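If you scroll down you'll find the structure; I have some questions about it.
A protein chain is absent from this complex, but the other protein chains hold their places.
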Amino acid sequence: MNPPTIALLTDFGTKDAYVGMMKGVISTMNPDAKVLDITHHIRPQQVAEAAFVLWSAYRYFPEKTIFVNVVDPTVGSKRKIIVVKTPHHTFIAPDNGLLDLILAENEVYHAVSVTNPQFFLKHISPTFHGRDIFAPVAAHLSTGIAPAAMGNNTNLQHRHTSFVSVEKSGIHKGKVIYIDHFGNLITNIRIAKPFLITTQFLDYDFDSLKRTYSDVDKGQPLCLIGSSGLLEIAVRDGNAKDFFGVKDGIGLELEISVN
Amino acid sequence: MNPPTIALLTDFGTKDAYVGMMKGVISTMNPDAKVLDITHHIRPQQVAEAAFVLWSAYRYFPEKTIFVNVVDPTVGSKRKIIVVKTPHHTFIAPDNGLLDLILAENEVYHAVSVTNPQFFLKHISPTFHGRDIFAPVAAHLSTGIAPAAMGNNTNLQHRHTSFVSVEKSGIHKGKVIYIDHFGNLITNIRIAKPFLITTQFLDYDFDSLKRTYSDVDKGQPLCLIGSSGLLEIAVRDGNAKDFFGVKDGIGLELEISVN
Partner (left out) sequence: MNPPTIALLTDFGTKDAYVGMMKGVISTMNPDAKVLDITHHIRPQQVAEAAFVLWSAYRYFPEKTIFVNVVDPTVGSKRKIIVVKTPHHTFIAPDNGLLDLILAENEVYHAVSVTNPQFFLKHISPTFHGRDIFAPVAAHLSTGIAPAAMGNNTNLQHRHTSFVSVEKSGIHKGKVIYIDHFGNLITNIRIAKPFLITTQFLDYDFDSLKRTYSDVDKGQPLCLIGSSGLLEIAVRDGNAKDFFGVKDGIGLELEISVN
């Protein structure tokens, strides 16, 4: 039988021992669990960024993966920690919107508010539930304990997703929702099938969608459908964030015209 | 039986292949060992920082974990490499103070100076003992070879720890010893039980200890007991290092008054 997989997503960075401690706790409680990192470099307290990164990645993980998501600005307050079981996976997160994009496209089998201290570490620091609650709960789930044991059923708020699905011609507005390591500007415009599309971003006009970076000359910007199916602005062998002189960039608007 | 666990702590960063090579060596010599990272982002040559990070993390790792610690400014000189066996763990480190905080709170079963080249790689680079000595020694220990085989017993110098234990009322002085990824300023003041405490740091007065970040308004600074049991100065949804305009920050003093 395959080992249970636990995937971690946090804003803890890798400079401190925080992630190492979580892995130590999981390994202590279930040595058979396989732990994979999604990333630990979500910008501190940026829940929406975490929601996007989790959404972009989760479908590539094994069936039954337990996703542990800790971007938790109100750690230690009365905010809930939820365990959500969907047909293919299990998700643990603070109830702060981090799972919104997952909930928008997955049926929920169970949703539980985690309250049973039997599954926590004995001493709970009010500022590090990642180590003291999330990690041990994930380890217990990975041994086969049902979410129902962790607490009572809870209702989930279904919030709207931020994707703009482009399915017919006309003018559509969107915005930048994420900038990756390469400086690619990833937008909330989801394009289901290939269209003839022109894009206006800042004072730049793109007269078509390209397929890949090398469809333009080195150093030139382009518009393409990125690896998550979202419209993306990039620069071949370069960095679109720098090219456009963007500082933060999240929220910058763009307009596309579909013929 | 559980796989043996090896935990790594270095100042090697993750930009180069140095950590990868250590894992390659361990995996070659003992494919069954499970390797976990504590961190590789100790600032170059900062032994005291490594000592703190190791201390903050080690108790969360499985029984019998072998901790490999390589922050080693005098690599290749006559400084010793030591293996220390405590009731629950084994530690390998240069004999440069990196284990001081561990030695202060653990009984030592054996302490050995590593000298037996039978357990090293064949070719030893004078500048990369992490790959050529620490990793293979850890791999051999993880197969069950006793530390005694690695060299002769050695005496350990017990140095004073840097924690200020606060157990009664009065004025106590401490200092910042570590700044984490979130900009939290972690001090050497260890608070055993809850007191009414006021804190003076730079020109700021904190009139009480808070429990967690969300006990103050967004952007406001606070004083709390952090997840390692040490007094910590933080900013809710912000960065205390930036808030206080601190450049390095290690060594900055603070004064607490306990009623």
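By letter and in written order, the chains are A and B; residue numbering begins at 1 in each of them.
Simple rule for what comes next: a contact is a pair of C-beta atoms (placed from the backbone, for glycine too) under 8 Å apart; a residue touches a chain by one contact, two chains touch by 3 or more.
Nothing here was measured: the structure is a model prediction, and the numbers come from that model.
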{"item": "For chain A, the residues touching the chain missing from this view", "value": "2-3, 5, 7, 9, 14, 34, 36-41, 53-54, 56-57, 60-63, 65, 180-182, 211-214, 224, 226-227, 236-237, 239"}
{"item": "For chain B, the residues touching the chain missing from this view", "value": "12-21, 23-25, 27-28, 31, 44-45, 73-77, 125-128, 131-132"}
